[in-house]
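Take a look at the structure below.
Complex shown without one protein chain; remaining protein chains in place.
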Amino acid sequence: MKAWEVEDLHVNYGKKQVLWDVSFSVPPGVMVAIVGPNGAGKSTLLKTALGLVEPLSGKIDLLGQPVKKVKQKIAYVPQRESVDWDFPITALELILMGRYGRLGLLGRLRQADREAALRSLELVGMGDFAHTQIGQLSGGQQQRLFIARALVQGGSLFFLDEPFAGVDLATEKSIVSLLQAQKEEGKTIFSVHHDLPTVEEYFDWVILLNTRLIACGPVKQVFTAENLALTFGKSQELFDEAASLSAKSISGIV
Amino acid sequence: MSLIDFFIDPVLRGPTWGTLFMCIASGLIGSVLLLRKKTLLAESLSHAAYPGVILGVSLFALAFPAHEEWAFVSVLAGASFSAFLALKGIEWLMRRKVSPDAALCFILAVFFGAGIVAASSMQSQLPSWHQKTQMLLFGQAATMTGIHVALYGGLALSIALFFLLMYRPLQSVLFDRDFSSLLGLNVKWLERLIFCLLLASLIVGIRSVGVILMSGMIIAPAVAARQFTHHLHRMFFLASFFGALSGLLGNFLSIWGSMYLSTETERMTLPTGPSIVLVGSCFAFLSLLFAPQRGLVSRLFRIGAFRLRRLEENILKYFWKKGTLSRKILHETLHVPMWALFLVLRRLKKQGWIEGAYSLTPDGMKRAASIVRLHRLWELYLTEQLKLETGKVHKTAEEMEHILTPDLEERLTHLLGAPTQDPHQQPIPEKSRFP
Partner (left out) sequence: MSPYWGANFFEFFFLFFTRLFHSVWSQPATDEIQIGVLCMTAISCGLIGPFLVLRKMTMFANSLSHTVLLGIAGTIFFFGKETPFDLTHLLVGALLAAFLTALLTEGLIKGFRLQEDASIGLVFTSLFALGIVFVTLFTKDLHLGLESVVGNVDALKLSDFRASTLLALLNLSLITLFYRQFQIGSFDRGLAKTLSSCSSLFHYLLLFLTSVTCIGAFRAIGVILVLAFLVGPYLTARLFFHRLKPLLVASVLLGCLASLLGVAFSRHLLTTFGLPLSTGGLVVCFIGLLYVLSYIVKKIYRSGMLLTKAHD
């Protein structure tokens, strides 16, 4: 059974073709980097997998089933800009949100949930900040909170969107070791990553994306100079133009 | 009562010209706000002008009780003052991390509340004056006199002149504010001027449409105009046109409607303000639906036309591959319903691409060949340039063959070096040099 399987995925955004005919599959228990230039559709791929974006066509399966059925097993770490940091919530309360998925409609948070949240806070080194309002924390600390929340969700699939953007090196290293520890326990981790030099060091697999899939596979096999040239190079100008024309025709926009 | 009467008759011409000028002004200003995505600022400021109006009129009534005809000066002054205060309040709140919409709503509500308090005070102390201010909530164009028309006409003219003279700097600032200030344009002063004009059009507007519905006349004409063009000067012109039309028609509607609905015994008035806003909104909704390029109906039409062309081309391609075919075979292989096939084949025959019991004409051959050429060129591009697997390129080429333009085709040919074979070892039809 594959951790993440995608077939013939097309995603539009108005007159822009964001993902074109993407198909790949990833086995469980690996740490995967999603790499590509700006606007390549990496965040969109993540969001489509999680059911936050409706694709034009195509199929997505997580752990062999459609997204709706495996919501309990997914942990999502969004980009830091997508969150309102002025929201009146403390660090501990944010992490406790990770447990909401298990409670159903009317359930209450219990002692076990609070303890799990506190332990998770300790694990990311933020034990002292349990009652601090989230806006008062630094970038690295906020990112660690998100990781802690993902840990507390207890899922087997992790989806992270640029977790290392604007984060100090120490935080980055500690997050990587946390994630790798999760991988050792059999979880699968997908992370949109923009720092090419560290791909080989942190990840086992890589998905190279530039509106279409360039390659998907183990880092050693697929992370080659040739593939990188295809991903980041200019040979697809024609393709991008044609793809955007196609998007316009389909949505009737001029 | 004929249409001309509205412009000439001494009772009717005041409201007619007055609303006309006011709507032109609000349409112009509304365009600027729409492009800046700040249309709801007009909503907040128009409500916030209310306490200033009440205070202004009260002070005037105490100071110059005998000069009622000049009271509107105090309306102008008061409205400007409290709208200005409101703007400062909104900016102050936003600097303190209050989200913009919450700031707008808070200022709107609190100022309006203060206005209500002031109005109630006026109701008990200066009852005759109170009546006049009540009309400013929903507007009362019907009682506009020559002085009003002159003043509002003057204001509208100044706004139009501003837009005419300052078109280039305005265009620059609207498009890219930071770049404009780098260019040396005095962006701050321009924005202050625009704000003054916004105030002016708000004040002009609240007399005819009222405080509460004013933002409707700012937004609707601009939205309608935007659907028809992306040239800024045309948008300005269209916005004032739609505004003017809404003002006139709304006015007519309210007067005719009132007459129609009034009976011998019951006097019925259809309020002017809402009528104007309704007409304006109708224009906006109609534009959103039917504008030639951006309208929804136009879009749906284009999608339909594309799908039809795609179907036609697929059918022609199939003919090219298989020679003579009957409708039945086409139905079975392409899975298109018989009735659709009937219509499409008839159209193709009429246009001269097929003939007889269905086979290609020479023209049809050429067209089909050119589509196949696009398909195979694209496949080659995907495999050679983008290193896709041969087995995966057919499906996407099936879509792309209907989309590639002649320009793209030429670039492809050039890039691939005028190739003769596709990845499946099939020949690529040559580009026909003759039609």
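Residue numbering begins at 1 within each chain, and the chains themselves are lettered A and B in the order written.
Keep in mind that, in the parts below, contacts are C-beta pairs under 8 Å (C-beta built on N, C-alpha and C of every residue); 3 or more make two chains touch, one makes a residue touch a chain.
Keep in mind that this is a model prediction, so the values were computed, not measured.
The missing chain, though absent from the display, is touched by one residue of A:Pro28, A:Gly51, A:Gly154 or A:Gly217; that residue is A:Gly51. Remark: the omitted chain is touched by one listed residue; of B:Leu104, B:Leu197 or B:Ile428 this is B:Leu104. Residues of chain B in contact with the chain left out of this view: 34, 37-40, 42-43, 47, 93, 98-99, 101-102, 104-106, 108-110, 112-117, 119-121, 124-125, 134, 137-138, 212-213, 215-216, 218-220, 222-223, 261, 266, 268-271, 273-275, 277-278, 281, 284-285, 288, 296. Touching the omitted chain from chain A are residues 14, 47, 50-52, 68, 71, 74, 76, 78, 82-84, 87-90, 93, 97, 100-101, 103, 105-106, 109, 133.
One rule holds for everything that comes next: only the chains that are shown with their structure count from here on.
If each chain is reduced to the centroid of its CA atoms, chain A and chain B end up 37 Å from each other. On chain B, the positions that touch chain A within their shared complex are 97, 293-294, 298-303, 306, 378, 381, 385-387, 392, 395-396, 399-400, 402-405, 408, 411-412, 415. Contact residues on chain A toward chain B in their complex (touch as defined above): 8, 20-21, 86, 212, 226, 230, 235-236, 238-239, 241-242, 245-246, 249-254.
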